[in-house]
Each structure stands twice: as C-alpha cells, then as structure tokens.
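The block underneath contains the structure these notes are about, expressed in structure tokens.
The complex appears here minus one protein chain, its other protein chains still in place.
Read from first to last, the chains carry the letters A, B and C; within each, the first residue is number 1.
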Amino acid sequence: MTTLTLSRALNEGLRKALENNPKTLIMGEDVGKLGGVFRVTDGLQKDFGEARVVDTPLAESGIVGTAVGLALRGYRPICEIQFDGFVFPAFDQIVSQLAKMRYRSLGSVRLPVVIRIPFGGGIGAVEHHSESPEALFAHTPGLRVVACGGPADAYTMIQQAALSDDPVIFFEPKRRYWDKAEVDTDGGLAVAPPMDQARIVAAGTDVTVLCYGPMVRTCGEAAVAAREEGRSIEVIDLRSLAPLDTGTIFESVRKTGRCVVVHEAVVTGGIGAEVAARVTQECFYSLEAPVLRVGAYSTPYPPSRMEEYYLPDLDRILDAVDRTFGY
Amino acid sequence: MTTLTLSRALNEGLRKALENNPKTLIMGEDVGKLGGVFRVTDGLQKDFGEARVVDTPLAESGIVGTAVGLALRGYRPICEIQFDGFVFPAFDQIVSQLAKMRYRSLGSVRLPVVIRIPFGGGIGAVEHHSESPEALFAHTPGLRVVACGGPADAYTMIQQAALSDDPVIFFEPKRRYWDKAEVDTDGGLAVAPPMDQARIVAAGTDVTVLCYGPMVRTCGEAAVAAREEGRSIEVIDLRSLAPLDTGTIFESVRKTGRCVVVHEAVVTGGIGAEVAARVTQECFYSLEAPVLRVGAYSTPYPPSRMEEYYLPDLDRILDAVDRTFGY
Amino acid sequence: MTVKDAGRAVSRTAPRATARDTHRQADSAELIQLLTPEGERAEHPDYPLEISADEIKALYRDLVIVRRIDFEAIALQRQGELGIWASLLGQEAAQVGSGRALRPGDMAFPTYREHGVAWCRGVDPVKLLALFRGVSHGGWDPAEHNFHLYTIVIGSQALHATGYAMGIQRDGAMGEDGDATIAYFGDGATSQGDVNEAFIWASVNNAPVVFFCQNNQWAISEPLERQSRVPLYHRAHGFGFPGVRVDGNDVLACLAVTRKAMQAAREGQGPTLIEAFTYRMGAHTTTDDPTRYRLSAELEAWKLKDPIERVKQYLIRGELADMRFLDDIDAEAAAVGKRIRAACQAMPDPPPGSMFDDVLTAETAQLAAERAEFAAYLDSFADEQRELAREGR
Partner (left out) sequence: MTVKDAGRAVSRTAPRATARDTHRQADSAELIQLLTPEGERAEHPDYPLEISADEIKALYRDLVIVRRIDFEAIALQRQGELGIWASLLGQEAAQVGSGRALRPGDMAFPTYREHGVAWCRGVDPVKLLALFRGVSHGGWDPAEHNFHLYTIVIGSQALHATGYAMGIQRDGAMGEDGDATIAYFGDGATSQGDVNEAFIWASVNNAPVVFFCQNNQWAISEPLERQSRVPLYHRAHGFGFPGVRVDGNDVLACLAVTRKAMQAAREGQGPTLIEAFTYRMGAHTTTDDPTRYRLSAELEAWKLKDPIERVKQYLIRGELADMRFLDDIDAEAAAVGKRIRAACQAMPDPPPGSMFDDVLTAETAQLAAERAEFAAYLDSFADEQRELAREGR
C-alpha cells in the first residue's frame, strides 16, 4: 500500500503497462519531456525512450489514426487527448474506424487502443477544458467506455484498459488528479475487480445514487451528509459506462426502490438517460419514484466563474434525493 | 397541393429559401451539376449560380468551418453532408464552434447554418451510409436538431430551418426520399406548425408511439395494423429532437398510460433513452408500464443483407406495444 | 447587390479556367512515362526499368483479368446481384503497376476502388463482391495478404498506413529487405484533413510509407480544380518530401516509380507522394450518372490512352506475344469472370444472428442478451409459421 495521487497512480499504472509489454506505446501531445500537462506520463519517456513514449504532431485525428495503424502492426498504443474538448477532431477516427474495424474484418483484427481523456470541470479552466463527452462514446457500439473515480481504481483500471484487446475510451476525472488515497501497488491486478464492473462505494438502504468519475467523491460526501440526516444512501461508482454493469445497478435499486443518477455531463441525452430508461424498464415494480438525474443544464459549459453553479454538488444531489422521497 | 417525393419537396423548399434571401447559400460535395447524390439540390446551381450553390472540396470539416465563417459575414449557408457516416470529420466544427460560438460571443453573433444529413438505413448501402447519429447532436447544447418524416414536413421544415437564426442539424430519412405525398406549396409556411413542435400522426387511446424520420411511416403502418387487432395507437412524430416538444408527448402519455419510442439509432444512449427518462419523470403516476424502446442493437450497422433484421419494423414495434400491455 | 452579381464577384476572382487548363493536360515534361499510348517504350533517366518480356506479359495478364473482374461486377450489379460497384475501368495500370511493385511483406491500404491491387495481393475477388453485395463490410484478414480492408470514409486509411509504417520502424524491419506501406487514395481525398495529417506524420517520422494518389480527374461529379489549383504531386514538397507524377495509364511507369519509392521508404529515406495521372472511364459507382456533369469528348480523348491497349500493341509490335497468348489470357479472364459470377450468385445471405458477431473480442452481457432476445424473436416467427402450417393441414 502506498499513498498516491490519482495522477501518480495512473503514472504508475502506465509504467507497469510499458514494462509488461514491449508493444505498449504512449502517444500524444506533450507526453514526453513535459510528461503531459497533468504530468500523468511524467518520466516515462526518459525511461522507455522516444520510440515508446511519443510526442506527436498537434492533431488528434492523426494521433488516433496512426494509433489504429500501429495496432494493426501489433502495437498497443495508449493515446492521450490533452483535454476533453480536443477529442472531437479525432471523433471520426474513433467512431468510424477504431470502433468498427474489428466488425468490418469479421474478427480478423484486434484494436487494442486506449484513448485517455482527462474530463470534466471544476478546475477554473477556459473554454473546451471542462467537457464531459462520455455519452457520445457510450452510444457507439464497438467501444468500451470507462471512467476512474479515485487513485486505486486509476492504478488498476488503466492497466486493465492497456490489457484489453478492444478499444477503450478511458476517462480521467481531471479535478481529482490531485486527490490522494491508498493504492495497493503490490496486490495489483490479481485482486482488482474487472474494469467493467460497478463498485459499491457506500452501502445504503434508502436510495441508490449512481455516479462515476469526478462525481464519485461528491456522491460519497453526499452519503455522509445524508447519514447525519438519517438517510441511508447507497453510492455506486459505475466505472464502466459501456457496457453498463446493470446487474449491480438493478440489484441495488430493487433493494432501495429509489434512484438518482449523477454526472457532470449535460442531463439531456447523458448517461443518466440510459440508466434511467433501463432501470425503469427492469425495476418497474420496485420503483417508488422515477429515476432522477442530476447533471449539467442545457447550455455549453459556462465561464469558470459560474462553474460552481453549473456543476452538480452535494446540495443538488441531496436535493434530488429528497425529491425522490416526494413521490 | 402538389404530389411530391420527399426529395423533391426538399428541393422546392430549398429553392424557396434561395429565392427569398440572397444571402442563403447551398454548399457541399456534388451539390452543383449533379444535384447531390440524392438529387435534393437538382437544378439549383443552374438557376442560382456557382456562387450560391457551391461544390466544395471533399472535406466535411472544411464545409462546416467555412460555413461558420460565411455566417459571420452575414450569409446563411445550408450545408449538405453527403451521408450520415460522413458527418464525423465535421464533428469538431459542429460541437465546438457552430454550437458554442453564440454563447462565446454573449449573443453578439448569430450562426444561421443548416447542416442537412440524409440518415438511416434500409437502402441496401455499404458501410457508413446508414448511420443514425442524431443523439450525438441532441446531447450538444446550442444546436437545434430536427428530422422530417414525409414530403409535406420536408417542404416546410427545410424552409423553417433556413429561416432559423440558430444552427440546425436537419436529418432527412434517406430511404423515404422517394415516398410521395401531397404538399401544400401554396399555403406554404404561413399555415405550417413550427419545426420544434411534435405532430400527432394518428390519434389513439391505448398507447403512445413516438418516432421520427424514417420510422414515422413504419409506425403509421403499425398503427393501422394494430387497429385491425383492436388496439388504438397514438403515433407522434417528434420532428424536433432538440428541443423535445415534451408538452405534446406528456399529454399523450398521460392519456394512454403507455409509451413506446421507436428509432433506427442504437437503443443505448439514443433519443429513446432521453424520452423514456423524461416521460417517466413527468408522467410517473400515469404510466401503466415502463416506456419501452425499439431501435438498433448494440452493434455497428451490419452489412445490408442483414439490415432488415437490424432495423425496427412493424413486427418489432407491435411486439413492443404488446409488451407494454404485459405489465 | 443582386443575387446574380454575387455569382459574378466570385467568378471574376477565381482562377478556374487556368486551373482547368493546368489539370487537364498533364505537362509531358513532368509526367513519367515508360510506355507511350502508342505502345512504344520510352526511357526516363531516373527510372531505368529492366523488365523481361515474360514479366510484361504477366502484367498484361493482370490488366486483362482485373478489367474482366470489373466488367463482371458491373454486370452483376445491373442484374441485382450487387448493391453497388465502384468500377476501376481506366485505372488498371495504376493499380497493377503499383500493386506488382510491392513485396510480400509490404502492406497496402486501399480505398473502395482498388480491385486491381487486391488482385495483385492475392485477395479473392469474390470477397470484394461480398462487400458490394452487402454480405460483409470487407471481412478478409488484412494480415493474410498484407492487404488492408477497404476504407470508405475518404482519407482515413492514409493515417492507418502511416501508423503501420511507424510500427515497421519500431520493429526494426527497415533496410534493403525491409518492409514499407502504401496508402491508396483519390484526387478528391487530398482535400481531407486526415490525408494532410498523414503527410505530416510521415514526414516528421520519416516513416516508410508511399502515398499513391490515383488522380482520375473526378471526385464523383467534381473535377480536380475543385480540390486543387496546382498539380497534386506538388503537395508533397510543401511537407518536405518528394512528389512525382506518373502516367497512370502506363503500367511500366507505375511499376518503376512505385518500386523506387517503396525501396526508398524501406531504406529509410522516408515517404513519397506518387500522383498517378489517369482517368475514371466509368461512372463513379453503378448508381452514378456522369452524363450529368462531364462531356463525352473528355472520355473519348482518354480512350486513346487506354492502359491495356498500349501493352498489347507493345507485345504485338515487338513480337513478344502471339494471338494464341492473347486469346489464352482472354480465356483465362473469362474463366475468372465465370467463376466469380457463379460464386456471387451462389453466395448465401449471412445468417441474421451473425450481425451480433465480432463487435468486441469478448461479448458483453448486454450484447449476449440482445442476441438471445433476437433469436427468440426470430423463433417466434418460426413458431407462427409452423402453427399456420399446422392449421393449414
């Protein structure tokens, strides 16, 4: 056990991935000497060389497109997209090539490509640096979409993503990069749950709160606050957004009868919509109230001086929890 | 009243838009002499010249990016994306520029840009020619997303889109291009409902079926078939996917107590998810059954020899309707 | 300003006429040619080509067969056996010349029109028919013949080829006997961001990739001057690597130029852009109607530059081949045609349930559930039909 920040945990996980397989590569803008703008790849180029930790030209379509080519040659690229808002120039290569090439080949080719995306707001950044585009990828068959919420998961999930023979869109909660926690760097992967399994962060009986990424911590705090008011929240970190671990979700909702989904992304058409639709369909007779959603309003991400109002926080989560008891 | 195919109705609507405003432009690949691969712009270059009906270089980001620039200079470009699967190279310009520039400017600029996208399957095409990416745009604040279902709507909605001072993503059901219907080319816009209003295609009392684009016809046929079996389906053409006309939707569901959403797009994370989540939240006590969704499976669009199994058809819709009565 | 004026304002400033002139007549000074349209051997100082009569005859065979495959496919489409077909008519030399310049270890990244290259790589044409029939989206194993899947989204494969080439560098598989890649794309594709990004990646990494652009003068209905106002091979210079224009209807020149570029690439001299100057003799695809946008005079002029005829003339004039040889090739081509026609007609539709296959390496629970649900749904119809059948009895 070591105490690591989330950013450091990813760094250690990436190091393991590079050590364990000489075909593993890291590519992206500024991932080399600089170690990435969040230092997630710090020191890796020094130790593994410029051929394995590659500073690419400044073009995201090029990064993903060449990663696809490298994968076809047997490599396992892990691409960094510098910020969430800059994944869109690569969108075509991701949805039309990366996600579909295996299907196109009737299973002849494997595309073990990881696309790391620091996502979400809360760091006082300028435009395009606080986006939450995960629903766009979850709607695209052929991709695995995951998000880590804390250092321990970051460490194991990035390794699992690197080991996956399928493309993985890997979301990292950028405002939690500096959060610290105990990480079991010895036990490692052997004891870690698979990355497509949800995790019960806090057990509870009255209402299920589903979340992922940066909202895991916030929802955990909400559960603590609610407990003081005598309300028992079960917090589940979805971890995998595609596929969803519906088993864990349904079991909890059948128990609690109430459900709130929380994410930073825009509510309309977000992951919460899918979760709500599925939960309602499968737990219809268990539900005491409709699944409520907490997330961003139907506006672009606002200037950062307003973000505290835009982002779901403890109050808005508890407010939604309260509302589920109003039915 | 004239009988027009959907493709011809769009053509007439575009002609009106060009006639009514000298700032209106049409741009895209092969929209000139060829008149577009679906002939939607047939004859327009001949009549309005190469400066107003513009054959562009072959690059979708360039098409949308220059359209944004033209809009800033006071023009009103209507861009054609040749097929749904080719909108992705333009995705960045659409979600990060077109959708956000007005917000960025605190309302100083208007972006009256229409992006026409023939969408959906059923025409026996090769890969990338049968996609249904509408949910990706509906999740993006700053865009209006609409789909026409038949010739009459095509004629008026494309004109309304051209008149809109906001960016409009305009989906055209490509397998319905050759469908014919009566179009009121004299009454015109004055009598047409606004494009963000849903339309009751067939009134009914037992269950609400929501659809749009190519599924409007299919759902209409399902309603007829169901009537023979003594079941009264209310079919609603959503027409606007962002924003949703929730007023019309909720009113119907509160009346029928049952709801099925039908689209060609992948079910997971599709428009149906959002509709289901909202309907459940707002009509919770009226619902006799969960909102069910009919759409594509979690696979890429398959080779066309399998598409009849992949696409929602009358049987699958009626099957879902039946299931809502099983609760 | 009136609507009409707007039109004029543009045409006054746009250099269309000039561009058109530049593009249509490839300046013979810049066009590498080793076999004239009349079937005479030409020499080029930079591209000496030692080639035996047998080798030329083999190329002739390829040319005739791929044209026949194309012909057959068009017919199959007309008869409803294929959904669509993208004809290579007129581009046989560009494809066979470049395709035969490749070594087994080289990897080719095609568009949707490289049937001639597929042939050279040993891919069964029936697989191509399967794609255009709607039975598969490709479905061959790219590693089997080192021929990647057809790519329909314009330009994407240029980046795949470049990434693959970067893999070759990392494998240490460079050198005289090393590997290289070739990316095919059309004139229209040069406008896509991806193709230009591939030029950048290839040049800064000095990657072993050759960009082979078949400039067939048209991108569906758009003539080249809608994509560029200078010859396309110039583009490479701006990115810092060589670009050359070759007579795309000259199989020998295409062979020599591609071979040299591939060799340079594998030996570490980096990328080359080859512009094969040719012409799309047919429609863009079987659903296209070129009479809407181009003049038949252009077609007639290009008929005189036919890529097969000139080889035939060369062989006959030089008495390198007799009628018997030519007839044998025709017969062989006919046999290939017959075989693929039969195979196409006999090709069963894929089992509907196979649409759930190969989405990911391991099926998700979600997909497994959908697969099962679909199977049950299909069965329900079978049940219904059985019942109906029973009732009928």
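Everything that follows uses one rule, which is that a contact is a pair of C-beta atoms (placed from the backbone, for glycine too) under 8 Å apart; a residue touches a chain by one contact, two chains touch by 3 or more.
Not measured: the values here are computed from a predicted model.
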**Prompt:** What are the shown chains that the left-out chain touches?
**Reply:** A, B, C
**Asked** Which of B:75, B:88, B:155 or B:297 touches the chain that is not shown?
**Response** B:75
**Request:** Check the options B:5, B:45 or B:66 and report the residue that touches the missing chain.
**Result:** B:66
**Prompt:** Contacts of chain A with the missing chain: which residues?
**Reply:** 22, 29-30, 32-35, 37, 48-52, 55-59, 61-62, 85-86, 88-89, 124-129, 268, 297-300, 302-307, 309-310, 315-316, 319
**Complete:** Listed in rising order, the chain B residues that touch the chain left out are 25, 51-52, 56-57, 59, 61-62, 64-75, 89, 92-93, 96-97, 100-110, 141-142, 144, 165-166, 196, 243-244, 246-247
**Request:** For the chain that got dropped from the picture, name the residues of chain C it touches.
**Result:** 1, 5-6, 8-10, 12-15, 19, 166, 169-174, 190-194, 196-197, 200, 203-206, 208, 225-230, 234-240, 243, 268, 270
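Everything below uses one rule, namely that only the chains that are shown with their structure count from here on.
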**Item:** Taking each chain's C-alpha mean as its centre, the one farthest from chain C
**Value:** A
**Prompt:** Using CA atom averages as chain centres, what separation in Å is found between chain B and chain C?
**Reply:** 34
**Fill in**
So, in whole Å, the Cα centroid of chain A is separated from that of chain B by 31
**Message:** Distance between chain A and chain C based on Cα centroids, please, to the nearest Å.
**Reply:** 40
**Fill in**
Where chain B touches two or more other chains at once, the residues are 61, 85, 88-89, 127-128, 268, 297-300
**Complete:** Touching at least 2 other chains, the residues of chain C are 136-138, 153, 193-194, 359, 364, 366-367
